[in-house]
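For this view, one protein chain was removed and the others were kept in their places.
Coming up: chain A.
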């Protein structure tokens, strides 16, 4: 009996101890505390984020923001769990292509009426389209990056090829012939395509040739059609690897960073990468390595390409949506957007921020990237339900097989369209 009583007391003490140890934020004494989960990860970017939070906190004693560092690695699963458990951060940093599921799931607040006119007008319509689902705005797009060609400038000069400019970029055909000239065939290639994740790169670049792949039917449902314009980019990559030998087949399974040692070592003359990779190049390039940023090749639609901007959203469960929107407004004022963009080596979406002289310098070719901003459009299909499954299960293996030469264009078309539409149909019943 005594033992049972002792055990009971111990259990009660444990429960009390555990309950006592749990901490929870919230409001205290009329002061509101907002949790802001940021995915900034580069040193300069984290510093910019923390400074802005500190500035806000100094000016708004009644609405304090708590900076929480998140991680790109598992942000989707982490947010999903937090939403389900009603414990999501008030202000959420994510990418626009991750928002559709959360928006349709009712986890994100409609920001349409919460944001001030200044911010709404400052960001172009095309950027808002990346975060607008069913007429409601679920995030503020604030940073984006075009895909560019990062080139070994010395090798380009030596080869005597025409250097493309923003006004006269290479066509996809010219790009192919340039890479043929740049690749000696003795372990030196004109280009390295890091296509470990081939879907977004292919779809986003295909917009330049007018390829959209995803089309809306009159009934509003999405369907996949693989037309001639959709084949331009995939065929160029395929032929560079399998016909000309001007692109390395080994890099098809690599991520962008993996190709940099070969690029620095002179193995590849060019690498198509996101604009922000410049930071790694500045850090890691050997002394005296001469590199430059070139616009990606253009097609029938010029320099157009798709992007999925980084976004800030507000959780639907947040009891302080107005305050959260006010913080976003402060965070994304033009001068602040510039600080964030420079910290991440990306481009701001805001029109005012884009005018900042710091983003128009020749140093690290900021000016080239900034000039590309007006050509950026929403990544194809990011608002189509079922896109993630199509991308993972259908498009990724099909494109990987096509690029490596295992299947031909007809088989690629069949898989993307027939298998793809079966997937979409399940989501659009």
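The rule we apply is simple: a residue touches a chain if its C-beta (ideal position, glycine included) is under 8 Å from a C-beta of that chain, and two chains touch if they have at least 3 such contacts; residues count from 1.
Criterion: contacts and distances are computed from a predicted model.
Visitor: UniProt name of the unshown chain, from "NADH-quinone oxidoreductase subunit C", "Carbohydrate ABC transporter permease", "3-methyl-2-oxobutanoate dehydrogenase subunit VorB" or "Cytochrome bd-I oxidase subunit II"?
Guide: "Carbohydrate ABC transporter permease"
Visitor: Tell me which residue among A:34, A:260, A:307 or A:399 touches the hidden chain in the full complex.
Guide: Spelled out, the listed residue whose C-beta touches the missing chain is A:260.
Visitor: Just name the one of A:78, A:171, A:404 or A:421 that touches the chain not displayed here.
Guide: Of these options, the touching residue for the absent chain is A:78.
Visitor: Which listed residue (A:242, A:280, A:396 or A:421) would be found touching the missing chain in the intact complex?
Guide: That would be A:280, which touches the missing chain.
Visitor: May I ask which residue of A:43, A:165 or A:184 touches the chain that does not appear here?
Guide: Considering all chains, including the one not shown, the answer is A:43.
Visitor: Considering the whole complex rather than only what is displayed, give the residues of chain A touching the chain that is not shown.
Guide: 17-19, 21-25, 35, 39, 41-43, 46, 66-69, 71-74, 77-78, 81-82, 84-87, 89, 95, 197, 255-257, 260-262, 264-265, 267, 274, 277, 280, 283-287
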